[in-house]
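Mind looking over this structure? Questions follow.
The complex appears here minus one protein chain, its other protein chains still in place.
The first chain written gets the first letter, and so on, giving A and B; residue counts start at 1 in each chain.
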Amino acid sequence: MAAFGFLDDVMRMNKRQLYYQLLNFGMIVSSALMIWKGLMVVTGSESPIVVVLSGSMEPAFYRGDLLLLTNHKEEPIRVGEIVVFKIEGRDIPIVHRVLKVHEKEDGSVKFLTKGDNNAVDDRGLYARGQLWLEKKDVVGRAKGFLPYAGIVTILMNDYPKFKYAMLAFLGIFVLTHRE
Amino acid sequence: MNSFTSRLNSLFAFTLSVMAALTFGCFLSTVLNDHLRPVQLSVGKVSVKNVPDYSADRERSDLGFITFDLFTDLSPLYNWNVKMLFLYLTAEYKTKDHELNQVVLWDKIVKRGENTILDFRKTNTKYYFWDYGNGLKGNENVTLTLRWNVIPNAGTLPNVRGVGSEVIRFPDQYTAGRF
């Protein structure tokens, strides 16, 4: 038991203090959750912060950069904007730039995208038979940019063991460390 | 500060805080810039054809051809918080099918440090000028503008329209044969 010195604090706690430790852990998780959901509400996007996963927008964005998105209904799609979209049936969000826009009077829009670092437009990426993207495919428009901030996410995606190890370590630390 | 790990921890936390503060400062220092510059645009040969669009739905659509001249000096736009400018030449027009159409004809990336004076004469477009429909023939009001997307080192990603535009008037007749 000598090796588990960090458990000494826990051994000395009474019921209330143990419940408080659990609550502490819960509050940290809740705070992160509430900040994320709060951002969702404020930006209108289901994924207000995305990490750039591919190199198709170099030299503007590299793998590991962070983008802040908004997705307000009234914001129109215009060429030159950087949009994050999902192809129907696939989960991976793609970050590319709008190349063409054709908007009807009723507000319905068809648009085409292309990655800066790609030679051709994205028609090859869209679903079978799909030639244009529509508003419903859009996760958000990139409004803010922060370099390198998403590197930890890339590391955790590429090395899942690292992710589990870190989460386990953090969880145990919060649960056993008395304030 | 009694152990190596606690010192490392403090150092790491402090470094992160300082970097975050500097990044925020970098963003704040340029957030009020308007990024406007005058642009001189003119158009040379203008013609339109009506051919099946093999890149899209194979319907017969209007295909426009132009050559353009472009001159602008973008040097004042570059500061410590500008990584690069993504320039895109946009044709904007209205047709009977669509209230608003925007097509990017040509784009260029100019990174900080590269030549920022643009002087293009009688240049061909990079992308085909396909309409989604047949709205280019006889269209007297196709506006050509140069716009740019400012990619910062950290901060917002504004799309700015250069001051100055040119109107393209497409002829009433389709041009047969080659160009």
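FYI, a contact is a pair of C-beta atoms (placed from the backbone, for glycine too) under 8 Å apart; a residue touches a chain by one contact, two chains touch by 3 or more.
Going forward, contacts and distances are computed from a predicted model.
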Hidden subunit of the complex - UniProt protein name among "Signal peptidase complex subunit 2", "Large ribosomal subunit protein mL40", "RNA polymerase II subunit B1 CTD phosphatase RPAP2 homolog" or "Nicastrin": "Signal peptidase complex subunit 2"
Contact with the hidden chain (one of A:L7, A:L23, A:V120 or A:L170): A:L23
Residues in chain A touching the chain absent from view: 8-9, 12, 16, 19-20, 23, 26-27, 29-31, 33-34, 37-38, 40-41, 46, 178-179
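The working rule: only the chains that are shown with their structure count from here on.
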Distance between the centres, which are taken as Cα means, of chain B and chain A, whole angstrom: 26
Chain B - residues contacting chain A, complex: 23, 55-57, 83-84, 86, 88, 90, 97-104, 109, 111, 127, 130, 132, 147-149, 151-157, 159
Touching residues on chain A, where the partner in the complex is chain B: 59-61, 78-82, 97, 99-105, 110, 116, 121, 123, 131, 142-147
